[in-house]
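Shown here: the complex without one of its protein chains, the others still in place.
In this document, chain identifiers A, B and C correspond to the written order of the chains, with residue numbering beginning at 1 in each.
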Amino acid sequence: MMESSAILLTFTLWVYVAGMAGALLFQRAERLANAVGFGLAALGGACGVVFSVSSLAAGQGMTITPVTLWSGPIPGVRFVVEADALSCFFVLVVSLVGLAISVFSLGYVRTYYGRKNVGVMACVFNALLLVTTLVFIAGNLWMFLIAWELMALLAYGMVSFEHEDRETRQAGVLFFIMSHLDAACVLLGFLVLAQAAGGFSFASFRGIGASLSPQQRDVAFVLFVFGFGIKAGIVPLHIWLPVAHPVAPSNISALMSGVLIKTGIYGLVRVCFEFLGPPPMWWGASLLAVGTVSAVLGVLYALMEHDLKRLLAYHSIENIGIILMGLGASLMFLHTGHAVLASLALIAGLYHTINHATFKALLFLGAGAVLHATHTRNMEEMGGLAKRMRWTALFFLVGAVAISALPPLNGFVSEWLTYQSLLHGFGTTTSLVRLMFPLGGAMLALTGALAAACFVKAFGITFLAQPRSDHARDAHEASLPMLIGQGVLTAACVFLGLFPTVFLKLLDPITLQLTGHQLSQQLTMANGLVLSGVAAQGGTVSTLGIMLMFGCLLPVPLALWAVFARKARTRIAPTWDCGQRALTPHMEYTATGFSKPLRMIFKALFRPRREVQREYDFSPYFATTLRFESHMEEVFLTRIYRPVNYGLLRLSRRLRALQAGSLQAYLIYIFVTLVALLLFAL
Amino acid sequence: MFVQDTLLNRLKRGCETMAYPKGAAPALPDRHGGALRVDAARCDAKCGACVTVCPTEAIARPAGKPVALDLGRCIFCAECVTVCPTKAITRTGDHRMAVRRREDLVLGDASKEQVRLAQALDEKLRRLFGRSLRLRQVSAAGCNACEADTNVLGTIGWDLGRFGIQFVASPRHADGLLITGPVSKNMELALKKTYAAVPDPKIVIAVGACAIAGGPFIGHPQHHNGTSALLPVDLYIPGCPPHPLTILDGLLRLLGRLDEPTGIR
Amino acid sequence: MNFDPLTFLGQTLALLLLAPLLSGCIKNWKAKLQNRRGPRPWQVYFDIAKFLRKDMVISEHASWIFSLAPYVVFLTALLAGLMVPMISAPAPLRLFGGVLAVIGLLALGRFFLALSGLDPASAFGGMGSSREMTISAIAEPAMMLAIFTVAITAGSTDLSQIAQSTQSATWKLLNPAHVLAFAAMFVVLLAETGRIPVDNPATHLELTMIHEAMLLEYSGRYLAFMEWGAAIKQLVLMTLLVNVFFPVGLAGPQASAAALGISLVAYLVKLLALSAVVVIVETTNAKMRLFRVPDLLSTAFVLAALAMLSTFLFG
Partner (left out) sequence: MNPPVPPEIGSHVIPLMAALMLVVQMLLIAQRMLLTSIRLFAIQSLLLAGIAAVVAYYYNASHVYVVAVLTFIGKVVFLPWLLNRLVHRIQIHQETDPLLNAPSSMLVCGALTLLGYSVTRPFTSLEKLGSNTLAIALALLLTGFFLMINRRKALTQVLALLTVENGVMLAAVALTTYGMPLVVELGIFFDVLVAVMVLGILVYRIRENFASMDTGKLDQLKG
C-alpha cells in the first residue's frame, strides 16, 4: 500500500477500535456513550471514504503489498491485510454508508435511552464496521474467515437487540443458522482452493483455478455461489433476509441491507474474477439466470408486503438479483473473450452495488425515522406523514425514485449500463444461450416497473393522504442528526446519479485488475457530461443533461401560467367525496388494496387465501361482525425449506433410539469402535 | 366478420346529426304545443276558470293584474288553454323558453305576453365558456324525466359534443352544474358540496319545473322548492320535462352560439 | 455536441401544438365513425385554454407532491418527445438519451402521476394509481423486448441510429421480426395511452377509469398540464412507433429544406394513418375487464418474444 494510504487505513481501523472501547467505557452515561461511540464511528467512516477515494483515484499508482496485522500464537496463522482496488471500492461502500448511518444513529438511539444499553449497541456497531472493513481488505484465508464469522456473530447480536418479543429471537436464530451455513460453504470452497494453492494467502490463490481440475473448479464455484449466495440473499437462499432485517433496529438493518449483503457480492467477484481463472459458459449463464429470478421474485414479494421494513428487505433481494445479472453477463463475456463488454458488465454490476448501498440505506433510515415517529412498521396505520415529516418524506421520495431506476438518479444509470451490456451481449455468441440476454433485459424492465409500482405504494400509503391512526396523526419530524444522516445519503444518490462519468474513473483500477481494460475514457463523452455505451453509435445518456433540460423547459409551463392564469386564485377545499358527509381515513386506498390487482395476476405464485367470517343475529344479510383474513403461501418456505426440515427431523428421531440413556450403553459403543479400529489396524 | 360489418354499416349511415342550429329545428311533437302566450287584454276578470283548473297553481290573479301565469311552475298540461273561454292563454308551438331571470317566467303583464328569452353570458364568461363548457349533472331527487331528456342531447342525433359542451364525472373538471329535481332535504348537503367543489367561475342551470320552483312537489316540507333557495341560478329551462330542443336552445343561447337576435318577440 | 437550438425550439413547438390536435383528431374521427359530427379536432385547444384560465380547487389533504406532479408529467413528456426523431433523423436531444431514457422519462411521469392520484385521499385516485401501475408493469417487458429486437438489429439504443439503420434496408420493413415487434408495440401503445381495449378515456363511471381516475382531483391549470402531458405522451409514443418501425421518408442529418418538407409530410401521413388504426380499434372494440388486460399484454409479450426469436432464426 502506498505509504500515506496505509497509515490512513490503519488509522481508520484504530478509530473503530477506539469507538468500541469508548462506547463500552461510558456505558453508564448513555448520552456520552452515544456521542463517543457513534461519533467515532462517523469519523472512522469519513477516514474510510477518504482512504478509498484517494487510493482508487491514484489508479495504477497504488502498490498492493500485504501487511501482517497480527501473527497469533498459533504458528502458520497470520492475519494479513491487503487493500487492492476491489477492496478499496467495497471499503468506500462500507465507509460511506457507515458514516451516514452513524450520524443518523446519534439521533435515532435516543429512543433506547433508559430502555436498552446504548453503549453496547454503539460498541457492536463500531465492531461491525471494523469487521466488515476487515472482510473486504482481508489478505489471507484466516483473516477473511475470522472476520466473516465475527461479522455474522455481531450481526446476530444486533438482529436480536430487541429480544423481548419471540419474533425477534426466532429471526435471530434463523439468521445465525443461515450465516453458519454460508460460512461452512465458503470455508469448503476456500479449502478446495487452498489444497491446490498450498498456502492460505489470497496472493497465492490468484488464478489458481487454472491448476485445478474442471470438476474441482465447478465444485468450488458451486460452493462459493451457495456460500456467498446465502449471505447476499439470492432467491432460493433468501428466506432469512426478510425475516432478519425488519426486526433489527433500523440503523442496523440499514447497515445490514446496505453493506453486509455486499460482502456476498465482494466474495463472488473476488472468487469468480480472480481466483477461479477463465470461467466456463454455464457459470455466467447460471448467475444471470439466478439474478433474473431473484430480481423478479424479490420485487413481486416486496409488492405484497405492508410491513415497511420487510418490503425494503425484499427489495434488497431484487437489487442483488440485478447486480448478479451484471456479474453473470460479465462472466459470459469473459468466456466468449469479449473483455471490453465484460468490463462494461462488471462496471454495471459494481456501480449498482454502490447505488443500492446508498439508496437502500437511505430508505431504511427513512423507514427508521418513520418507525421512530409512529411506533409501528405497518403501513396500513400510517399516512399523511408528508405534511408532518417534510424532510424525511423528501429524502424517502429521492430514495424511492432512485430504487425504481427512474432518471435522473443513480438507479437509472446503473440499470442503463446493465441494459447496454445485455443489449450488446446478443451478438457475442451464436449458441442458443444468447437468447438469455434479451429475455434478461425484458425481465429487468418488468422488475423496474414493478419496483416503481411498489414504491408508489410504499411512499403513497406511508406519506400521502390522511393519517390512518392517531400514531400517524401526531407524528413529529425526526431529529437533526437523523435528517443529516439521510441528507448525506441523498446527496450521494444525487451525485452518483448526475455525475456518473466522474465516478467511473474510480472504477478504472478495478476493471484493469479484473478484466484488463480501462473503460472510463471510452464511456465518457462531451467532457464528462454524457455517458455512452461501448459501441460507436451505441446510444448515450446524460442524466445531468436531463436535469439541465428540465431547467430549460420549465419556463414553458411557467409562461403559460403567467399568460393565462395570472388572475386565477387557488382555493383549498375538502376532497370530492360524491357528496357524502365526509371522507374518513378508512375510505382511503390501503397497501393491500393497492397490490391487489398484481396479487390476482400473479396468484399462481402467491396462492392467496382469504377467509371471511360473518356473524349475524337473525338475517345473514345484516352481519353484526365481519372478520377478514388473507394469507399468502410462502412458497419457498413451504415447498423447499419445510420438507427438508421435516425430513431431517424424521431422520434424527430415528437416530434417537441410539440414546439408550444408560451409561454402559454409551461406553460399549466407544469400546466396540475402539476394538474394531484396533482389529482393523492389524 | 364483425369489424368489417360495423365499419361498413357506420360508413353507409354517414353523419346522422341534425343540422340545427345551422339548419331548421326539428318539429316539436304535436302533443307538446310549445310555449304559452297570455293576452291579459282578452282575459275576463271575473272568470277565474283557469286558476282552479291548474294542478300546480301556476296561474294567479294578483291585485291590479287580470292574470299572471308563472311558466316556472307550469307543467304544460294545457288544461288552462282548453278551459279558458276567451282563449286568453294560447299555445305558441315555439320551443324557445329558457330565461336568465326567474321573474321573466311570469307572464301576464301588458308587455310580457311571452317569455323574454335568455341573454348570453357576459363577455368574460362567454369568452371562457363559449367554446368549451363542461357541466356536472346533479339529480337532486329528480324523477329522471329531465335527466333522460338531458341525456338525449348526448346521442348521435343531437350530439351536444359538437358545441364543446360535455358532461364530466368530477365537479373539479366542471364549469357548472346542471340541476334537475326539486332539491330534497336529503340531497341538500350533496348539492352544496358539489357546488363548493366546482372551481370558479361557475354557472348553475336549473332544468325542469321541479328545479325551478319545486314543480308538482311545491311546498312539500321535505323539499326546498327548487335550486334558487340554495344556489344562484344562471339559466332556467322550464318544462316538465323540457323538450331536448328547449334545453339545447337554452344552452346555446347561454353561450351565445345562436346567431338570431334574442329578446322579446 | 451537435445541439442546434433551431431544431430544439422547432420540435418543442411541434410537440406542444401537434399533441392536442392529434388527440382532437382521434376524438373527431371516433365521432365520425359513430355517425355523429363530434367535437372539432381543435376543440382540445379550447379545453386546455379554458382550464388554464380557470381557478383551482386543491384538496386539503394534498401535499406538495400534488402541486409538483403536473409539472413533472408535462416536462417529462416534453423531454421524452425531444429525444424521439420527428422530422429529421437526429432528434434534438439525441445525446442526452436514447430509447431507454424515453421509457425512463415516461415512467418517471407515470410515477408522479400515480403518487398524485393517491395524495388527496380519495378512493378513486388510489384505484386509478393501483391499476395504472399494474398495467404499465405488465406492459413494460413487452415494450422492452420489442425495442430490444429493433435495437439489436441496429446495434444501438439511440433512436436516430435505429431509424437510420432500418431506413437503409427497405426490405427490412417486411421482415417478420419487424412486423411482430410493431404489433407488440401497438398493443403496448393502446395500454400506455389508455385507449379502449384497456381503458376508456371518455367514461363517466369513476369505477371503470384507470387514467382518468388519477386526474379526478385536478382542476384549473394543473388539469391543463396533466391533459396536455398525456396528449404529448401519446404523440411521443406514436412518433416512436411510426418513425422507428416505418422510417420511410425520414430525412437524414443535415438534410435539405426539400427533404425536410417531404419528411414532414411523410411523418404527418404516417401519424394520421396510425391514428386511423387506433380509431378503428376503438370503435369496433369494447373495454376489456381489468383482469383480461394482462392476457392481452402477455400476448403482446409473446409477440415480442417471437420477434426476438425470428431475428435469431433469420439472422
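Points to keep in mind about this one:
Just so we're on the same page, contacts are C-beta pairs under 8 Å (C-beta built on N, C-alpha and C of every residue); 3 or more make two chains touch, one makes a residue touch a chain.
Worth saying up front: this structure is predicted, and the values here are computed from it rather than measured.
All shown chains touched by the missing chain in the whole complex, by label: A. Although one chain is not drawn, the whole complex shows that of A:215, A:527, A:619 or A:659 it is A:659 that touches it. Checked against the full complex, the candidates A:491, A:558 or A:668 give a single residue touching the omitted chain, namely A:668. Across the interface with the omitted chain, chain A contributes residues 659-664, 667-668, 670-671, 674-675, 678-679, 681-682.
Basically, only the chains that are shown with their structure count from here on.
Here the chain at the heart of the structure, going by C-alpha means, is C. Taking each chain's centre as the mean of its CA atoms, B is the chain most distant from chain A. Centroids built from CA atoms put chain C at 35 Å from chain A. Centres computed as Cα averages put chain B at a distance of 42 Å from chain C.
The mean-CA centres of chain A and chain B are about 67 angstrom from one another, to the nearest whole unit.
Across the assembly, chain B contributes residues 170, 172, 197, 199-200 that each touch 2 or more other chains.
Looking at chain C, one finds that residues 49, 53-57, 216-217, 220 touch two or more other chains. The touching residues of chain B, when paired with chain C in their complex, are 2-3, 6-7, 10, 13-17, 128-129, 131-132, 134, 156-157, 159, 161-162, 164, 167-170, 172-173, 175, 197-201.
Chain C meets chain B in the complex at residues 31-40, 43, 46-47, 49-50, 53-57, 203-206, 209, 212, 215-220, 223, 280, 283-284. Contact residues of chain C toward chain A in the complex are 1, 12, 16, 49, 52-65, 70-71, 74-75, 78-79, 82, 93-101, 103-105, 107-108, 110-111, 114-115, 118-123, 125-127, 129-131, 133-134, 136-145, 148-149, 151-152, 155-158, 161, 216-217, 220-221, 224-225, 290-291, 294, 301, 304-305, 308-309, 312.
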